[in-house]
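Here is the structure we will look at, set down as structure tokens.
Yeah, one chain of the complex is gone here, protein chain that is, but the others are all in their spots.
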Amino acid sequence: MRKARRGVTVVLILAIALAAGGGRAAWAQSKSLTFSMLAGYKEDVLRASLPDFEKKTGIKVVVDAAPFADLYKKQLLSLSTGGRYDVLFMDEPWVPPLSEFLLPLNERVKALDVADFVPTTLQAGAFQGTQYALPVDPNVQILAYRKDLFEQKGLKPPATWDDLLAAARAFHDPAKEKYGIAITASSDIQTALYMLLAQWSQGAELIDGSGRGALNSAAGKKGGEIFLELLKFAPPNARGYTFADVNKAIQLGQAAMAIQWASGARPMEDKTKSAVAGKLGYARVPKAVRQTPMRGVWTIAIAKNSANQDAAWQFATWISGRDFGQAAIKYPSATSAIHSPRVSVLKDPGTRAFLPYADALFDSLQIAKERPRLREYADIQENLRVTAGKLTAGELTLDAALKEIDAGTNRILGK
Amino acid sequence: MAARGRGRWFLLPGLLFLFAVDLIPLAYAAWASFYDWWLIRPRDIRFVGLANYLQLPGDPEFTRAVVVTALFTAGAVLVEFVAGLGLALLFAQRLPFLRPIRVLLLLPLFVVPVVGATMWRVIFHPEVGVLNYYLSLLGLGRPPWLSDPTLALVSIALVDAWRSIPFMFLVMYAGLEVLPAELFEAAAVDGASAWQRFRHVTAPLLAYVMLLAVLIRGMDAFREFDIIFVLTGGGPGTATQTIQILNYRAFGLGHMGQANAIGLVTLALVAVVCWVLIRAILRPRAVPAA
Partner (left out) sequence: MRPTRLGAALTAIALVPILAWTLFPIYWITAASFKTELALYARPPQWIFSPILDNYARVLTTIPFVQYLRNSLLVAAGTTLGSLVLGTLAGYGFARYSFRLSGAVRFLVLVMRMAPRIVLVIPYYLMMQRLGLLDTRTGLLVAYVSFALPFSIWLLIGFFADVPIDVEEAAMIDGCSPLAVLWRIAIPIAAPGLVVAAIFAFLVSWNEFLFALILSGVEAKTLPVVIAGLNTDAGPLYGEMSAAAVMVMLPNIVMTLALQRYLVRGLALGAVKG
């Protein structure tokens, strides 16, 4: 009985998808690719270099850019209904759920100079042994700090979490509107990721070897406590902060340190936005039991049902290649930060002039830790986000929050 | 009434269009809501009947969202109605300097909601925002507009009001404009005070327009998304998480069955409230002035 009903349903869905897929003809012209891209400054960087690609290969690339908050949704909807994208710019956590609809690249990758990729960045495009995407724009959490203030007090940049807390305490002076560290304590995803970083550093894991939620452990608790302790030295209104507000706090000279994604560091050096441009130093995030900066790599993937797979592969290799990487780093917009995944580019001495944090970026990428590679990860991260938000808002105690995170993880994974 | 037969055909184009375009999506949404359907698992779709609906009342996040939505909608619409009506009455006066200013009042409607909300975020910024700068000069401290649970709810209602009072003003102002002036003059001659004139002459005649304004605004406030998402993202914690934000999150993760169920529950709630309001206010008048 059940099987029959399920069969009818699947047929209905497929019928709609197929009927919907009928409209693809318009886009299936050879030598033309439709590219789902992130709107904004990354798009600007791409567009600046696109004419080079088109001239060299004769392939026309049509860019469909969507805002960050909606890109995943748009890609998911398009791919699952017989879509119209050939190539997609994908944040690494999206690769597992979308892998269903992506072209496996293992064979093609063999022909590439993979040694020139920072090793962890290549892993970002893989799932269950199959390579689905190439890295384009690696990002990782780093520590940004006010070199000038540290020199004044004769302090060295913090190496451990204890050092971090001590430094934050030393610089925290609310009366003068100076704060130790800028992090978020809102219901923004960054809050959860900061807490996770602290917990990872203590040795905790979000999910254990048997696929069950494991954050409610001694290490998880210690990490959570350190995170909450750190909040005491954050600006008072960190509870409303987003990624951009962390930058603001540094740019306006309010915070002495910040843990931030490397891509956020670029605006800190923009003179039209930042009063402290040139005064910042960069380092790896602090360590405790281990040092685990979080990795977040933007990748390029090819749709399984693309009619232009060879052209798509050419585009993918170009956008993850040296030439584009060099051009991207040199792109003269102060907020643009497409970091190249190529060792040759990152270690190039000229790069430091454009990316003052290039060394910290490269060093951190070497030891970067990835978030769990699961199809259901988006849901797990959502649960993490909401619960961390409730924790910092005072709706939950740390114990209750950790329990709720694990309960959610188990529920989502069907354990 | 000779009028009777004439209107018949006029109804068709609009109704046909509306139902053709809207009923199919609604039917689809209803159909999808009976399945456990996760977009990332396209081969694992199961019929679950009313399960998606039945789990909602027991979900504390959902019930909390209903409360937040109700508070936000009621508060915002009330303020917008009173302010809009007040402005409409103010501007209905025969004062020459009012005419050119009308357009200025409508400007908030012309700002794309995302930008308006983003700019309000800048204004609301507790440390470097302009609002708190002046408040602190006046000795009123620096309220954490977007990071205190209660204040956050007030803030989003405030921004919604900023954006929508012009709409209420516009609708009710238009309604006032078509009212025959003679009635007011007659009432004034009879010695009625301003309040009496309003209560016994203006209000009954304007009832339909006022009700419509409240209904439309109420429906939109209930479904408001952009402003809240940009200002607080549903936070702090879940203090400003409305049903819409919950719905958006469910869709964003590809949970089609649950998301559609939430959407249809929203529709049902709104329909019930509207129906009650319409019966209460329009019943005594049946079809207006027909």
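Some points to look at:
The letters A and B name the chains in turn, as written, and every chain counts its residues from 1.
One rule holds in what follows: contacts are C-beta pairs under 8 Å (C-beta built on N, C-alpha and C of every residue); 3 or more make two chains touch, one makes a residue touch a chain.
Because the structure is a prediction, the values reported are computed rather than measured.
Counting the whole complex, the residues of subunit A in touch with the unshown chain are 16, 19-20, 22-23, 26, 34, 38-44, 47, 62-70, 73-74, 77, 81, 84, 242-245, 247-248, 251-252, 263-264, 266-267, 271-275, 335, 337. Although one chain is hidden here, its contacts on subunit B can still be listed: residues 1-15, 17-19, 21-26, 28-29, 87, 90, 93-95, 97-99, 101-116, 118-120, 122-123, 125, 128, 130, 133, 162, 165-167, 170-171, 173-175, 177-178, 180-181, 184-185, 188, 208-209, 212, 215-216, 219, 223, 225-226, 230, 243-244, 247-248, 251, 256, 259-260, 263-264, 266-267, 270-271, 274-275, 278, 287-290.
One rule holds in what follows: only the chains that are shown with their structure count from here on.
Centres computed as Cα averages put subunit A at a distance of 36 Å from subunit B. Residues of subunit A touching subunit B in their complex: 5-6, 9-10, 13, 69, 72-73, 76-77, 80, 97-98, 100, 177, 186-188, 235-242, 245, 248, 252, 254, 375-376, 378-379, 382, 386, 389-390, 392-395.
Interface residues of subunit B, counted against subunit A in their complex, comprise 35, 39-43, 45-47, 61, 125-128, 144-149, 152, 229, 232-239, 249, 251-254.
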